[in-house]
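Of the protein chains in this complex, all but one are displayed in their positions.
We call the chains A, B and C, going by the order they appear; numbering starts again at 1 in every chain.
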Amino acid sequence: MMNAFRPTPQDFYPLIKQDEADVVVRPSLSYWQNAWRRLKRNRRALISLYIVVFLLLFSFAAPQVFEFDSQSQDLTQLSKTPGLERQSLVVDTAPWEGRFAAHPATDGPLQAVTDLQVIDVAHTEAVRLAWAPVAGASYYRVYRHILRPSGDKDLGLPLGETEYVDQVSFEDRLKLDTVKYYYSVQAVSKMGEVSPYTTVAVQPRHAISVRDAVARGLLEPEQLQQRIGTEVTLKRHLLGTDYLGRDMLARLVYGGQTSLLIGIVAPLLFVALGIVYGGLAGYLGGRIDELMMRFADFVIALPFLLFMILFRVAMGIGPGESGIVPMLLALVLLSWPAVARLVRGQMLQIREQPFVDAARLMGAGSGYLIFRHMLPNVMGVVLVSLTFSIPSAIFTEAFLSFIGMGVAPPTPSWGSMCNDGVKSFMSHPHELLFPAFMISITVLAFNLLGDGLRDALDARMKD
Amino acid sequence: MTAFILKRLLSGVITIWFIATATFVGMHAVPGNPLLNAKAASPEVQKNLQARYGLDKPVTTQYVIFLNNMLHGEFGISFTQKNRRVNDIIAEHFPVSATLGVLALVIAAAGGIIWGAVTALYRDKWPDATIMLFVVVAVSVPSFVFAMLGQLGILKLNELLGFSLLPVAGWGSFGHMLVPALVLGLGTMAYLTRLMRSSMLEVTSADFIRTARAKGVSTLRIFFKHQLRNAILPVVTVLGPAIAAITTGGFVVELVFAIPGLGRYFVQAVQQLDYTVIMGTTVFYGAFLVIMVLAVDIVYGFIDPRIRVGKSGG
Amino acid sequence: MYKKRSFRLCSMAQLGFLLIFSGLLLTASQVSAVALDREARRITYAMSSEPPDLNTTTSTDQVSHMVLDHVMEGLLTYDSENNLAPGVAERWKLREDGATFWLRKGLRWSDGRPLLAKDFVFAWRKVLEPATASEYAFILFPLVNAQAINEGKLPIEALGIKAVDDYTLEVRFAKPCPYFLGLTAFSTLFPINEAFYNSRNGRYAADAGDLLYNGPFKMTEWVHGASLKMEKNPHYWNREAIWLNEVDVPYITDDGNARLNLLRDNHIALANNLGEQVLGGALQQRMQIKSFLDGGMFYLEFNHRPDRVTRNRNLRKAIQAVFSAEDYVYKVLGTPGTYPAYTLFPRWIKGEKQMFKREHPPRKPEINLEKARAYLVAAKKELGLEKFPPLSLLADDGSGGNRTAEFMQTLLKQTLDLDVKVDVQIFKQRLAKMTTGDFDMVLSGWGPDYDDPLTYGDLFMSVNLNNRGRYSSDTYDHWVSVAQSTVDVKQRMQAFGKLQDILFEDVVIIPMYERGKVYVQHPKLKRVIRRAVGGDPNFNYAVIKE
Partner (left out) sequence: MNQPLRKTDREKALEVSNLHVEFDTYGGVVQAVRGVSFDVCRGETLAIVGESGCGKSVTMMSVMGLIPMPPGRIVAGTAKLNGREMLGLSTAALNKIRGAEIGMIFQDPMSALNPTMKVGEQIAETLMIHRGLSHREGLRKAVELLDRTKMPEAQKRTRQYPFEFSGGMLQRAVIAMSLACNPSVLIADEPTTALDVTIQNQVLELMREIQREEEMAIVLITHDLGVVARMADKVAVMYAGQVVESGEVDDIFYRSAHPYTLGLRSAMPSPEMHTDQKLSAIAGSPPDLFAPPAGCGYCSRCPDARNICETQEAGLIQMGENHYSRCWLQHAEANVDIAELYQHIHQLHGGG
């Protein structure tokens, strides 16, 4: 292969090397620079890092820039799934007296209700029904279904009974939605016999009462009467609302503040405590070390969740308090020993290493030794364990809030939102799925970031 | 070995004492009166109740009595179920939690080891990617979501089949345990899968595997005789904490699936400030965990010859 | 090649897993419970919790009472129409100063022992004995010396009850007790056999075998926290009237969703106490949904202690004028069958001739923001305050307490600009805080102890220990004492009407809702009795239709 090439004498003049030839090809990087470079190469970890940054911005920076109102309740838009129409009819709030009719003679077999009709426009503030009186009826029962009834065992929700003997009307205000309803009315005799049912179908329009419209600033208080019957556009809820008509997105933002605060601050605190404790034990060594670690072992042996619950109850949450502090405290009190153990183990290893001896020989003081030599070498491991502590802290918060032992209302947290949402999982799954998704994505991001960091720092997580 | 076990037992006893004391202190710091009920009782009745539960004595005396009773394995009478001893409650509900926990642990361990091994074998191919995706999801999704979905799943399955293949909730037959145990073990299984995978990969690139291959041992034999046993070691060490996580983490599953386990009972007891049950349960769980960790250490000793034969380092 | 091998290995592992799994499934498929079994005359039911205490002298909760009402019977009982009817006592005579009960002859406990008048004497004395520490002891306080005995001032033998002979029971009242007959059907007053009680060594009622039964059923199996079983009691005097052979309770769960799912899967015949949120599924399944009022009345209670701003009536008035019970019930609670409440007395209370609510209609507060603000200004002036300090709103974490507290907080902020600190505690801590007065407002409720309006009416009497807001009014106390001491129905109902007015005028409380329990019942299951007082539901007379 090299036969074709015929070198000339010039080729054999001594090579004059440029300076850079002697320079090592790769720039020398510090431990952290190197780690950062490796982390950047790990696509999953990098994306996770972006997600974490996004979540932090989402929860902490976004409310500074945009206005999120997680408190105000919109009773006209309860448990709305995202992206529903927002046009709403303005309706009067004056109570309805109902309709009354003289009763025909009260004997003979009980007939089915006739002439069942919807009075006025049916809307989500009220659906008003009226019917013709039935001979022998003592009162009437009203049902509401979302399907066309298939028999007298399938009339739907029992809404109630009429209050007065001559009353032949009913006003339904029970959590009305803009779906098609089938109202059924049965007459009931004094003896408790029940007549066949009569059904009417109706689809209410979305409505807002004048009172609410003014309260929400959708109408000027001046021209109220003229505006009844017109339409207004309701506030937009990007991710829908919860069971009290509060904006889901705003709740997620503020819930994120709680969850991330607990999830990040608690690990920071207990890692700090762990470093001090473990570092001290590892540095002092001997009998003190043994005693300190024995105590740490005790704390590790406490059943974690049981004690979380116990501490949460023991510390108590006063009126108006969020309950974040007790939970942070409980987390810190129970979680530090693992870090302490880890740090101590590392310290013991590092203490034996030649560079520490060398520094000692050169007359370095203890403080200098600890802060200049020992701690920086522990930081990698600590950082990784910190990253992995965050998802478990977030899980702990979610778990405790889920069983009602977490933060106190009205403070939202993703866990307590799940707890609220789980009850209506079948009817409004978004109330559970959104916060659950936020928890999952956060935990996922921190886990993957932790993996990436561990690889990047090459930290051995073995204790 | 005997000295090692004895030493561990002794420290276990001290640990249990510590747990008991911490529980006692925590419990007595709880504000509120466990003897209050929806219907107010007269001061006389209150006094009678206090006398009945020994709450009229000074705290130090109560502590001594508590420790003394604990020594005799006696935790007193429940505050809410006035006719039942805490021992009876534990004896009745713990086996349920334990059965569920053991099944969950078996599922978690078996699944974790199998899936972990499979992912390591198929490193960076689609089975690895698929399983790791599931693992990541299982680690990141809170258990209560899985519990809800699990129950919904049974319901849909039964609807689809037209008969009840699995019960939706409750306790009794094996079918009752299956899905709850799966849900309960899922997180741990995911964790163990990850652990097993990295452990397998570490072992795969270990020198002794290369040695084995260099001497012509078949892939299958390497897998079973050389890789598995070594890769399982780190998995075994975390089984102790895993048992802890599973047995005490059963609340949610027990709540959702209406399983009469001790976890659910504990949550109820806390909500009702049932002092004796809370203290009894906590101490019992603490002792249980201490014993489990000890047991795992001993088992580990049997698997890892370095510990069995070698010095009894702790 | 390497690849191929490992593939085989992988599939082996999968196969093994599959085998184990299918094995599990096979054993799993033998699911036991069926909702209704007409052949065996058996129904299956899921309770919300384990009965905490089946000892009638100390039992206080509805779940225990539900079981007790099946397995035991008092002097009087409820018939299939839910009316008071002869039980252990064949006939009786109620007087102003006491009552006489004539017991059926030949009655037997479930182990064959005769049931005699002395069994009541023993039981009632036991209730009042200080060592028993019964929280329901007060229910017997109408009896001569009862309170003194309970306070340890007199021996239990001094109690105004006497077994004249084996079949005659003589009761003496300290003051007239017009509702006493209803009490005798209540489980605290059920009989206990002394010899058996003493033979259990303090484990009376701890297990199925530690109780003697005299009701339509007897408990044959009780696995704590998991299941229990009640079978027909062959010794029951009225066994012909009982159609069912067995009530099986294999599930105990307080998760409404789980109960509904069990019903959907035909494992239970009645799913009780369902939340609004699970009903969508029930509707989709075309289930027959029913509701009934369980007697629970819920209200916002104020702290009337002198050091609290909520002692100011105008402040309370202001809050009354912004709280719309209808908005709250229809939109926030949203449970069908639950009614907005305007009074402390439930709508099913009977009056003199017709329903109480008809004879004494409650007044509905007018929702008026202008007026509310005026009240608030007046309150500020009276209290000499520039701005109100934050009010603490106490609630417990059960039954939507969180939700209601959050609603109230925002409502008061949005309408009256009142700052509210929500204080959600576990139930017992809420009670403790209520008892010590550590609150301004509390979300509270009351369920009836016996079948008489007095169980509600005497609640805000100044000496009532359950009046934890310490409301104190001489006129209120006066009308309570009228209701307590007269046997004239009309007078009593008027007294209750007055109490209702005072509660409204003085804004002692702001009634919020009257709880309805929603349930789904198997269409073939008939004659299940739902009750506000005592144990609920009751299957004593239930039948399974073809």
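Rule of thumb we're sticking to: a contact is a pair of C-beta atoms (placed from the backbone, for glycine too) under 8 Å apart; a residue touches a chain by one contact, two chains touch by 3 or more.
The shown structure was predicted, so the numbers you read here are calculated from the model rather than taken from an experiment.
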Study note, to complete from the structure: Among the options B:Arg8, B:Arg194, B:His226 or B:Arg264, the absent chain makes contact with B:His226
Check your understanding: Which residue among B:Ala98, B:Leu165, B:Val217 or B:Val238 touches the omitted chain?
Key -> B:Val217
Point to revise | Option from A:Asp11, A:Glu97 or A:Glu352 whose C-beta touches the chain left out | key: A:Asp11
Point to revise | Interface residues of chain A (partner: the chain not displayed) | key: 1-2, 5-15, 17, 21-22, 24-26, 41
Revision key, fill the gap. Interface residues of chain B toward the undisplayed chain are 205-208, 210-219, 221, 225-226, 229-230, 233, 303-306, 309-310
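Operating definition for what follows: only the chains that are shown with their structure count from here on.
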Point to revise | Chain contact topology (line, ring, star, complete or other) | key: complete
Review point. From chain A, which chain is the farthest off, judged by mean CA positions?
Key: C
Check your understanding: By count of C-beta pairs in contact, what is the leading chain pair?
Key -> B-C
Revision key, fill the gap. Taking each chain's mean CA coordinate, chain A and chain C are separated, in whole Å, by 35
Study note, to complete from the structure: Between the Cα centroids of chain A and chain B the separation in whole angstrom comes to 26
Revision key, fill the gap. Multi-chain touching residues of chain A, meaning two or more other chains, are 313, 316, 404, 425
Review point. Where does chain C touch two or more other chains at once, residue-wise?
Key: 257, 397, 425-426, 429
Point to revise | In the complex, chain B residues that touch chain A | key: 11, 14-15, 18-19, 22-23, 26-27, 29-31, 136-137, 139-145, 148, 244, 248-249, 251-252, 255, 266-267, 270-271, 273, 278, 281-282, 285-286, 289-290, 293
Practice item. Over in the complex, which chain C residues touch chain B? Could you list them? Key: 2, 5-6, 9-10, 13, 16-17, 20, 24-25, 27-33, 46, 49-50, 52-55, 58, 60, 130-138, 150-152, 203-206, 210, 223-227, 250-253, 255, 257-258, 261-262, 264-267, 397-398, 425-429, 431-433, 435, 447, 449, 464-466, 468
Review point. Inside the complex, what are the residues of chain A that reach chain C?
Key: 71-73, 75, 78, 144-147, 150, 153-160, 173-175, 215, 243-244, 313, 316-321, 404, 408-410, 420, 423-428
